[in-house]
Structure formats: structure tokens, C-alpha cells
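Note that one protein chain is taken out, while the other chains of the complex remain in position.
Lettered A and B in written order, each chain numbered from 1.
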Amino acid sequence: MSGPKETPQGASRYGMVIDLDRCNGCGACMVACAVENNVAPAPQRANDRNGITLLRVFPMRNGRDYPESRQVFVPMTCQQCDAPPCESVCPQHAVEFDWTTGIVAQIPVRCLGCRYCMVACPYHARAFNWWDPEWPEGMESTLNPDISTRSRGVAEKCNFCHHRRQVARERAAHEGREVREDEYQPACVEACPVGAIVFGDLNDPDSAVAKVYEAPDAFAFLDKLGTKPKIRYRSRQEWVHAMARQGVPEKEVTRG
Amino acid sequence: MDRSIIPRGLERAPLGKFLLWLLPWVLLLGFGLYSAYLCLRYGLHQTNMDNRFAFGAWIFLDLTVIALGAGAFFTGFLLYILKRRELKAVINSAVVIGFICYSGAVVVLMVDVGQPLRAWFTFWHPNVHSMLTEVTFCITCYLTVLAIEYLPILLKNRKLRQIPAFLVFEFNLHKVMYVLAGVGTFLSFFHQGSLGGLYGVLNGRPFVFREAFGIWPTTFFLFIISAAAAGPSFMLLTTWIASKVSGKRLVTHYVYESLGRISGYILSGYVLLKTADTLFWIRDTAPSLGVHPASFFANQPGYTALHLLEVALFGFLPMAIFLTKRLRARLGWLVTAATLTCLGIVVNRYVLTIQTLALPTLPFAEVLSYVPSWQETGTFLMVIAYGMLVYSISFRYSNLFPQERELRQG
Partner (left out) sequence: MKVSRRDMLMLLGGGAVGTIFSPIPWKLLRDSSVWTQNWPWIPVPKRGAAATAASACPLCPSACGVRVRTIGGRPVMVAGLPDAPGQRGALCAAGSGVHQLPWHPDRVRTPLRRVGGGSPGFEPASLEDAVGAIAAAIRETQGTVAILDGRPGRVLGGAYREFLSGRADTCVLVPPSAVRASMPVLRKLHTRDPGPLAVDLDVVDTIVGFSAPLLDGWGQPGLVQQRMHEGRLRLFQFEAVQSRTALMADRWIPITPGTERAVALGLARMLIRSGRVSPAFGYADFKAFVAAYEPWTPRRVFEVAGVDEATLTEVADALAPTGRVVAIGGGDPAGGPLPFEDEASIQVLNLLLGAMGQAVKAQRPLADDPADAASDRVATRDLCDVPDGSVGVLIADLAMAGATVPWPILARKMAPQGLLVSLTPVLADLALHAQWVIPTAPAFTAAHDCPGHPDLPRSLRLARGFTPAGDEVVDPVDLLNRLGTALGIERQATVADALDDMMALRLRALHRAGDGTVFVAGKDPVAMAEIDSPEDVLSMLRAGGCWRTALAAAASAEEPAVEAGDDQTETAPPRPAMPFALEQVAAKDSGGLVNGFQMYLIVGGGVERTAGVARSPILSKVDQESGLRPFANVARVNPATVASHGLRPNRRWRVSTPQGAITMRIEPDPTVPPGAILAGAEPQGALPWNAGNPVDLAAPDGKTWRLLPASITEA
């Protein structure tokens, strides 16, 4: 397992804070994510266990029955760990930790499809291409040219829309200036209708995300695993923190 | 008809009867090949695996057959390195079983990965931190060793011996067999361990994560020991089954007893270490990862029962049988204990593969289960059919059990 190493001078460390008290589970982020990253619509037989949702909104419930039940919607995606368990397990370097951005990147063309990374990831944040991607006839023309499509048999995951950073950097370099914070925002952040997601450079103390990252109501999921995630969540509801600290498995769900 | 290629001094069933015995396995193999073709041609959606159950029946099969196939390396180790001469009676059979298990596992792995054509990337861009890299290198090398070990068994066939070059080659191979056994033992030990390490290093999965000795988690060592315990048991069991199916005495009771005793000793060590490991995990490892160990078993009566079964019924009980001299004298008891030991390893690998993935790590995720699709099951059965065919043919046309001739004459 690789721990965080010495980061280069002037490097960024991108992170995200998601306010669970704001998210109403509309799913706009999930659609925007799929559109931005050229994820194909579900094949007919796909379901909630084998679909490709690089960002997935899970309901989290307090375990009590109506009307004491409460739920929040947890947008769960790659937590961009500083100590990513998926990176060290990949047998052929298809997962790379970028020390200049802190982004964990999946290189689909180097992926063998062994799925060991998916087993290693405690956030269930990785998806496997069980199918070849297929769009209805003509819909290929809506694909985003900044990112390639993936074939079947490889794993994929969120990379904070890394290609958007490239585009923003190129534009900024062309204009001879630094990238502004609002120029590089992942598609989900842009799509959230209620502004529940804040994204930016954690190394920049003036960034919006750095200001809320250490807020007293912020927490990370599974922080005791030592994965050092760079996505944190916020909620003022105590039961949310309690659930995040320790959850007990629910009943079993079979599908076959 | 095939008299001329059946080893001298051995009696084999008529060819027709033999072919009839092969027929169901050939059909099963055909079905399995078709299933595997579907998975390779159309993609892994032919299986019922999913993003949570990223490993499924196939990985469980791989872990299990490789643990059982450990009989090959361990028997070789005992015979060639520790000089347990009586095991010469089963060494050929052990090599064939090892070859079947390892080659079967590789075949299934090639279907299991999403892009088999990129499998060689692991050799080209190896990530030395990954347990899977270790596994890949070991399995490839050891399969080569097994293939070389398997060769002399084939070459001893009387038709092939007529070719002088083969005879010379075989003779030379015999001279290096000790080296091969040594290398094979090392590779195989390491491979078993890496498979255990595969799970033990997963700090994201508190259910299987184990503290490390050096760079290897305890599961690395537990896998080696459990495979060493189950290997001789599986040899005992397969020899007994071959003997029952062929209706011949293949080895003396002393060989059975010896295999059982070895199994029993190692099993006792394993049960002890496994218990200690579990207790340490309950007391230290799991809580340090922020998980109460009981949470893994809450509302999980089936899995809880499996754990008890693994240690009590499939651990202590066969150990007790193997180590009781009076029971060891009876073949029935030996076979029972061997069966229990093998079941124990099956349960252990099942728990590690399936329960690990069934249990969620996130507080809002559900406990899942899955049932393999028929294509998945078909590919699974393909390996079993393949094993039965290779073993049957090897048994018929080569002298897997050197004692068979003496026992027949005696």
C-alpha cells in the first residue's frame, strides 16, 4: 500500500465537500457525469448492480420506521484517496496517482479487467464495463471529444473530470494566466441544482472548498480505513454522523 | 485396441467402457467451452457478477482448485526434499492433479478478465506492489514447472519411449527433478501465499484485512498452511476415488495413513493459527478500522454458521480423526477426515471470496448475494470436466501409481 508521499512544490490537491443537508437526490449530477464522460445508456439487461454510474446517489436512512424515518442522499463517487487502495493492487499500473493534482486516474487502455481494484475499493465507487458501450443510432454525435469511450472489459471511475482541467489549463496558458477556480469544476458540481457540491484546490487556502473542508460538521466516510479520502461530506443531522461512523448491514438482497 | 499404449503389467477396462465413462465429461466440457465462448465473444455480462460482486464463482473456483492442487507441490516437497519415500506411490498422480488444477485455473482466469488480450501487460508494466502481480508471475512459472514435471509421466508411456530422443530427454529430466521440485515448491508456496495476500492486504475491506508480518499479511501464511494441510487430504481422497472408480488397489494402506497423518499435523497447526488470527482480528484489527466485528455477523446466520463449521466441523474434527491412531487404521475414517478437510478449505475460500464481497463497507449499502449465471456455471464445470478427462486419460495410459503393479501381482 502506498501512502501519501512528498508532493511537489506548487502542486494542487483537489478535493470536494458535499452538503448532505442540501442534496435532494434529484440525480442531475449522475446524468451530467454520464454525459460528460461519454458513459453509454444502460443496456436492456443492466440493473443497479452492473450499470455504469461513476457517480451514484445512494439514499442513506436512519434505520427507523415511518414517520421517524429520515434519509439523506449520499452522492458517492471515487473519493480520490490520498492513499488509494485501488492503486497498489492493480497488477499493471492502470491506476495512477497524480502527485501534481492528487487525482487518482484510471487508465482504461492499460486495464486488463481483473477487477481487483473494485474489490479493493471500500466506497464501491468503481464500475466495470460488463457490456460494450452502445448508443442509439446517431447519438454518438453527442459524445464529448475531450474524453475517449471505453470498451467492454475494463474498469472505470471518476477522475474529477480531469480533462476539464486540461482544457482550462490550455486556455489559460494560451491567454498567459493562471487557471481560475471556476474554470475547472467537474460536471457534477456544475450540474447540482442546489449547489450542494463545493470543489477546488485544498492546497489553496482561499478556495471555497478549503474553507469548508475542516468545518465542524464535515466528515469523511470510512476514515478509519486509512484511505485518506479527499471528498468530505457535511450534515447538521447527528444521526448522519453516527451512521457514517458505524453502520450495520441491512438484510440480504439476492439477484441472479 | 489401445492395448499397445497401456503401460505393461496394468489392467485397464475395455476401451468401449472407458469411452463411455469419458462421454459425459466430454459433453460437459463441450457445454463449458460454449459457455466460455459466450463470455469471451459477448462480454462478461453473460455472467451474473456485478460491480460489487466483481469476483464471483470463478475466483472462488481458482482459489479452491489451487489450494487442493497444493497436493502436487507439497507431496513433491515431502518426497524430494524431506525424503518421505512412501509418497513416491502418489507423486505422479499429484503432479497430474497439480497440472490440472493450475492449468484449469489459468484457463478460467483468461475468461474471467475483461481483456484477456492485455493479460501480458502484467509482465510488461508490472506493479510490484500488487499481490496480483505476484500471483500472475508465480502461476505462470509454476505452471511451466508442472508442465515439465508432467512430461516424464507422459514420456514413460511405452509408445513414446520408442523414440530415443524422448528417452534421453526424460532421463535428463529425472536428474533435474529435485531442482524442479525445489523451485516448484518455492513458487507454489509463494503462489498460495500471494493468493491469501490478495485479500489480506485489502485495507478497504475490514472483513479480510489482516496485519502484516513483513510485507505479507497473515492470510499469506494461513493460505500456505491450509493448502499444505488440504493437499495431502485431497491426494488421499483422489487416490481413494480413483481406486473406487477403477476398482483396483492403487496404494498400500500405509500411504493413505501417511497422507492422513501429515494432513492431521499440519491441520492442527493451522487450526491453532487460524484461531489466534481470528481472535487478534476481533480484538485489534477490525476495531482499528472502525468496525465492530460483530457487525459482520449481524443478521447473517448463514455466514456465522459457515465460520463455526470451518473451524469446528472441518478443522478440529478431521484433525482429531487424523491424529487418532485407532481411527487412522481404518480407511473409512481417513476418507471421512480427508473429505472434511477438503470441505474446510472450500468453505474458507468461499468465505474469503464471497462473503468479503457480499458484506458492504459503506453504512448505507446492502448485504448482497448472487447466483452465478448458467454461462458462469458452465465455465466452472468446464474445469471439472477438463480435470476428469485429463486425469482419466493419464490414469489409463500412464503409471500414475507405481504400487499398482505390485499390488496387482501381490
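We adopt the following convention: a contact is a pair of C-beta atoms (placed from the backbone, for glycine too) under 8 Å apart; a residue touches a chain by one contact, two chains touch by 3 or more.
Source: prediction; values computed, not measured.
Engineer: Looking at A:Ala11, A:Ala83 or A:Leu143, which makes contact with the chain not pictured?
Structural biologist: Candidates A:Ala11, A:Ala83 or A:Leu143; residue touching the omitted chain: A:Leu143.
Engineer: Can you work out which residue in A:Ile18, A:Val57 or A:Val104 touches the chain that's missing from view?
Structural biologist: The single option touching the absent chain is A:Val57.
Engineer: Tell me which of A:Ala42, A:Ala83 or A:Ala172 is the one touching the absent chain.
Structural biologist: A:Ala42
Engineer: Residues on subunit A that touch the omitted chain in the whole complex?
Structural biologist: With respect to the unshown chain, the touching residues of subunit A are 22, 24-28, 30-36, 38-39, 41-42, 44, 46-48, 51-53, 56-57, 59, 61, 64-67, 69-73, 109, 132-133, 135-145, 147-151, 187, 190-191, 193-195, 253-254.
Engineer: Tell me where the left-out chain touches subunit B, residue by residue.
Structural biologist: Here the touching residues of subunit B are 115, 117-118, 120-121, 124, 163, 165.
We take it that only the chains that are shown with their structure count from here on.
Engineer: Could you please state the distance in Å, as a whole number, between where the Cα atoms of subunit A are centred and where those of subunit B are centred?
Structural biologist: So the centroids are 39 Å from each other.
Engineer: Please give the residue numbers of subunit A that touch subunit B in the complex, ascending.
Structural biologist: Going through subunit A, the ones touching subunit B are 1-2, 43, 45-47, 49-51, 58-61, 74, 76, 85, 88-94, 110-116, 118-124, 126-132, 151-155, 221-227, 243-256.
Engineer: Enumerate the contact residues on subunit B facing subunit A in the complex.
Structural biologist: Listed in rising order, the residues of subunit B that touch subunit A are 43-45, 48-55, 112-115, 118-119, 121-122, 124-127, 129-133, 136, 198, 201-206, 288-292, 295-296, 298-300, 356-373.
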